[in-house]
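What you see is the complex with one protein chain gone and the rest in place.
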Amino acid sequence: MRNKIVYFLLVVFFVFVFTILYKGLSNPSLYKPNASLKKIPEFTAETFTKQETLNSKYIFNQNKFYLLNIWASWCVPCRDEHPLLINLGKNNKIEIIGLNYKDNFKNAEKFINDLGNPYSTILLDRDGTKAIEWGAFGIPETFLIYKNKIIKRYIGPLNSELVDEIINYIK
Amino acid sequence: MLYSSIGYYSLILGLLISLPIFFFSIKNYRNQEILDYNIITFSFVQLLLVVISFLGLVFSFVHSDFSNETVFNNSHSTKPLFYKISGTWGNHEGSLLLWLVVLTLFIFLFLIWSKDLLKRYRILTVLFQQIIILGFFAFLIKSSSPFNYIFPTPQEGMGLNPILQDPALAIHPPILYLGYVGSSIIFSSVLAATTLNYISRSWAIHIKSWVLSSWIFLTLGILLGSIWAYYELGWGGFWFWDPVENVSLMPWLALTTLLHCILVLEKRDILSSWIIILSISTFTLSMCGTFLVRSGILNSVHTFANDPERGLFILTFLFILIFISLLIFFVFHKSEKNSYNSFYLLSKETAILVNNWFMMYFLSVVLIGTVYPIFLDVISSQKISVGPPFYHKLIIPFLVPFLIFMAIGPQLKWIKAELKGKLYLLVLFIISLLISFFIFKNLDANFLVNTILVGSALYLFFITIKDFFIKKFKNYSQNIAHFGFSLLILSIIFNNIFSTEVIVNLKIGETFQNNRFKIVFNDLKKIEEKNYISFKGNFSIKENNTDDQLEPELRIYNQPNIITSEADIKTTFLSDKFITINTVQNEEYFNVRYQVKPFMFWIWTSVLLISSGGLISLFKKKYEK
Partner (left out) sequence: MKFLNFSIIILIIFAVNLSKADEITLQNKIYKNLRCLICQGQSVYDSDSEFAISLKLVVKNKINAGFNEDQIYEFLTEKYGEWILYEPQLNKNTYFLWFLPLLIFLFGGAIILKKFINIKK
C-alpha cells in the first residue's frame, strides 16, 4: 500500500515537472526586461554644442512627447535608424533628445554633420553611466516619454513599423 | 557529396538493423538455448554502420563539402585540419551522431565482455539499450540530420566560432560523452538486472568496471572543459556554475555516489535500492542535461543552436524513459527485508550511507539551482539568476563535515568498528585546525569559515598521506582518489584567497608599477595566420626577482568575423601568471588585465589524481582476473 502511494506521488510529481518544462520551452529565453522603470530618472549631463550642464528636470518638462535616443558614431545600427529619426524629428508633436554614448567628440560631430541632426538637444554620456540611469544596456535604445513617464521602450534600432507605432502614440 | 550520402544511408540502415536485433533478442529470450550469436553480430553491424555514418560526416568536414548543411553552418575552408575534424562533433547534429556511436559501441562491448553472465540478463540489457538507441536514431533522422543537402552548393562555409578552436575543447566532447553516454549501459543493465532479480554481489563486481570507466571519462571530460574555460575564455576562472557546467556535474555526482554504493554491494548484499535508483538517475540526468542545453530553455555561455521543437522531442523521450524505469523499479524490485539489521552505527556501511546523504544533498543544490529559474519563469513570469553565490553558500558549509567523514570513513571496518586506538584521529583533526588557524590568523579574509574549511581539508590530506605510508594498503585507489579530492579543495581555497589582479590602461611603451610587480608594455606585432590576423602584445613582468615575458593576443578571425582576446599564461608549480589585453573604444591605449593565480597546476593535477584512483581500481580488477 505504501509503495503505491509513493508511486502515485512520484507520477504526479513528474507530470508536474513535465508540464512546467513543456511550457518553459515556448518561453523565449532571451531576456527582455519588462520596462520596470516607469518614471524617468533624474540626472545631469553636458550638452554637445554649448558645453553646459543641464539637469533632466529642465529637458523633459514641456507638455509634449519626447524621444530619448541613445546612439554613438561607432554603432552601425544607429546609422541605419538615423534617417528614420530625421523624419520623425520633423514632426512637431515630438522632440527628440539624443544621448551620445561613450563616443569620441570629433567622430560624433562628423556623424551628425554627415547624416543630419534630428535632435533638439544632444547630451553627452562619456562614460556610459547616464545610460545606466535609464536602464539601458546596449545601443541603440530609444525611450518614448510623456509627462516625465516612460511610455514605451525600444531596444535595438528603430524600423518603419516601430516609427509608425510612435506616430500613433503621439497623435 | 558522396561522403554525406554514404553517411545518410548508413544511418538509415543502422536504424533498420534494430529490427533483427529485436527479433533475435526476443526469440532467444524465450527459448532455452545459449545466447544467439546473431544478436552479437547484428549489434556489431549496427555499430559499424553508425561509425561509417560518423566517418561520412567527418570526411564531409575534412573535404569542406558545403553542400552538406551541417558542414556549411559550422566550417570554413581555411580552418586548420584538426579543427575541421573536431568541428564534426562541435555542433548539434554531429554531437548527436557521436551519442549514437557511443551508445552502439558500449552495448557491443557489453555483449562481448559479459560472456559468463546470465543469458536473459544480457538480452534484456540489449533490449533496453536498443530502446534508447532507437530514440536517438529517430531524433537524428527526423529533426537533426547531419546530412541535409543544400542546393546550390555555397562557395564557403559559415565557420566555427573561434573560441571553440582549441585543443582541449576539441577532445572534450568525445571524452565527456564516453562518460555521460556510457552511463546508458549502466541504466540498461540495471533495469535488466532488476527485472530478473539479478542484483547481487557477483553482479556488482561485473557492473563495477562499467561504472568505473564511465566515471573516469566523465571526470576527465569535466576537467577538460574547465581547462578550456580557463585558457580560452580569458577571465582566469575555471568554473562558473553555468547551466552547461552544472549539467555535466550532476551525472558525475550521481555516478560517484553509485560507485561508492557498488563498493558496498560488492562486500555486503545491501543498498540495492540505492544502486537501482542511482543508475537510473545518472543516465536520466545525462538526458536531462542534453535537454536543458539543446532546447533553448536555458540561457548560457555555450548552448547549442536553440530549437524548441527538438527540445520537445528530448523532453518526451526523457520522460518515457523515466516512466519505464520507475515502473520496473516498483513492479520488480524486492527490497531486502532484514538488510539493515546488521548496520552498526560505527561502521563503513554507515559511512557510505552518510556519504550518499551528503552527495544527494549536493546534487539537489545543483539541480534546484539550475532548473529553478525555469520553474519560476513559467509559474510567475519572473526572471531571476542563480549564480555562484547561491552554490557557494549552500555547498561550502556542508563540505566541512563531508571532508571529515571522508577522512574517518575509510578508517572504519566493515560491519563494526571499535573506538580503541582511534584517538589519533581526533588528535590529527585538532592539529589540522591549528595549522589552518595559524595560516589564517594574519589574513583578514573570512577568517572563521576559511579556518574550519581548510582545517577539514588538511585533515583529509594528512589522513590520506598517513594511510599511504603507514598502513599496509590494498586500497590505493580509494586512498589516491580521496587524497586528490583534499588537494583539490585546498588548491581551490588557496587559489581563491591568494589570487591577485591588476587592471590598467597602457599605451605601447608605457609601464605600470606597484609594490609587488612592474609591467612593461614593450610592443605590438601584427601577424597574419591562416584564418585570423593577430595583434600580439609583448609584455615584461618583473616580480621579486623573476622576469617573465608574456604575449597576449587580439585575434580578428575571418569567418565568422569575431574578435577574441587570447590570454598568455605562464605556468609554474606554484602559480600562474595570466595576462589579457583588450582594446578600448575610441582610445589609443589598451586595457591590460594581469592576474596572478596560485596553485592552478595543483587544481588540474588533483582532478587527475582523482581519476587515476579510479583507473587503478579498474586495472586492479583486470589484473586480479
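A few points about this structure:
Every chain is named by a letter (A and B) in the order it is written, and numbering of its residues begins at 1.
To be clear about the criterion, a residue touches a chain if its C-beta (ideal position, glycine included) is under 8 Å from a C-beta of that chain, and two chains touch if they have at least 3 such contacts.
Treat the numbers as computed from the prediction; the structure is a model and nothing was measured.
Screening B:Gly90, B:Gly157, B:Gly369 or B:Gly484 against the full complex identifies B:Gly369 as the residue touching the chain left out.
Only one of the listed residues, B:Trp235, B:Phe323, B:Tyr476 or B:Tyr589, touches the absent chain: B:Trp235. Among the residues B:Tyr29, B:Phe390 or B:Phe535, only B:Phe390 touches the chain that is left out of the figure.
For subunit A, the residues touching the absent chain in the complete assembly are 31, 33-34, 36-37, 102, 127-129, 131-135, 137-138. Seen across the whole complex, the unshown chain contacts subunit B at 235, 237, 240, 242, 299-302, 340-341, 343, 345, 353-354, 357, 360-361, 364-365, 368-369, 372, 376, 380, 382-390, 393-394, 398, 431, 435, 438-439, 442-445, 462, 494, 497-501, 516, 565, 582, 585, 591, 593, 596, 598.
As a convention for this text, only the chains that are shown with their structure count from here on.
Centre-to-centre separation of subunit A and subunit B, using mean CA positions: 40 Å. Residue ranges of subunit B in contact with subunit A, taken from their complex: 291, 295-299, 306, 308, 311-312, 315, 319, 322-323, 326, 330, 374-375, 377-379, 383, 585-586. Those residues of subunit A lying in contact with subunit B across their complex are 3, 6-7, 10-11, 14, 18, 20-27, 29-31, 74, 102-104, 107.
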